[in-house]
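As structure tokens, the structure follows; a few thoughts come after it.
Excerpt of the complex: some chains, original placement.
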Amino acid sequence: MEAFTLSSDFGYVVLVVVATVFLLQWLGIQVVMARKKYEVSYPRMYSDNDDRFNCVQRAHQNTLEVYPTYLILQIFGGLYAPKLGALCGLIWLAGRVAYALGYYTGDPEKRNRGAFGYIGLLTLLVCTVMFGLSLLGFI
Amino acid sequence: MEAFTLSSDFGYVVLVVVATVFLLQWLGIQVVMARKKYEVSYPRMYSDNDDRFNCVQRAHQNTLEVYPTYLILQIFGGLYAPKLGALCGLIWLAGRVAYALGYYTGDPEKRNRGAFGYIGLLTLLVCTVMFGLSLLGFI
């Protein structure tokens, strides 16, 4: 056990996380607007007969589902490699925007346009494993 | 890079987070009770014909959806300003209780009674930005 040091570069990680909070707000606003357009009122989550609305809703919900995983990998991976970690966070964020815009076409297959975001997420996963191993003294 | 210091006041942040875990349990118990009252069995998430149940379900689900965002802002913002951060967490928690009680009336509009919780969340967002900027040496 020794004194923990935090790189000043971790500030980049913090600011990228802030950017992802705005991403979630943007996705949420699209759902609110789609509720008006397709007349799906609260507390209903999905439309029974209009999958165009459901595509907008799923783009938001799927991002929410993966967000905790992103966050924990962003924190741990970012502690190991702050600048690389922040860059990976931006790639993931861009991937989620592409995912949403693809989903918004109404063709679910086009959400896969955001698949490049996994490059960011997988790199963060590797950095997280490295963080764990380095703490344990294996590397 | 220098030794990282953790204010003892961060303990307040940790205890507020514990309180929010109990908030989620309370919201979940309301859904379990509503399942019995409105006869919605597992694995069904929503009732097709009774929006009073759906209001109870959504109060829980919406809080779950926003919880990761709250947590990351609570941690980062709380590292920057622990006492203020803990206070903001309590405001957010009270806001979610008011949101749920409003939703439980069966009128979705009344969930907005909990809107004051955003005061806590937005202040945590500002503290998080300050944390990032201070790490980078801008402030």
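Chains here go by letter, A and B, matching the order in which they are written, and residues are numbered from 1 within each.
Definition applied: a residue touches a chain if its C-beta (ideal position, glycine included) is under 8 Å from a C-beta of that chain, and two chains touch if they have at least 3 such contacts.
Here the structure is a predicted model, which is why all the values come from computation and not from measurement.
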item	value
Homomeric assembly size (copies in this file), of which only 2 appear in place	3
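Basically, only the chains that are shown with their structure count from here on.
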item	value
Distance from the mean Cα position of chain B to that of chain A, given in whole angstrom	19
Residue ranges of chain A touching chain B (in the complex, touch as defined)	3-15, 17-18, 21, 24, 41-45, 61, 64, 67-68, 71
Contact set on chain B toward chain A in their complex	1-4, 46, 51, 54-55, 57-58, 61, 65, 68-69, 71-73, 76, 103, 108, 111, 125, 128-129, 131-137
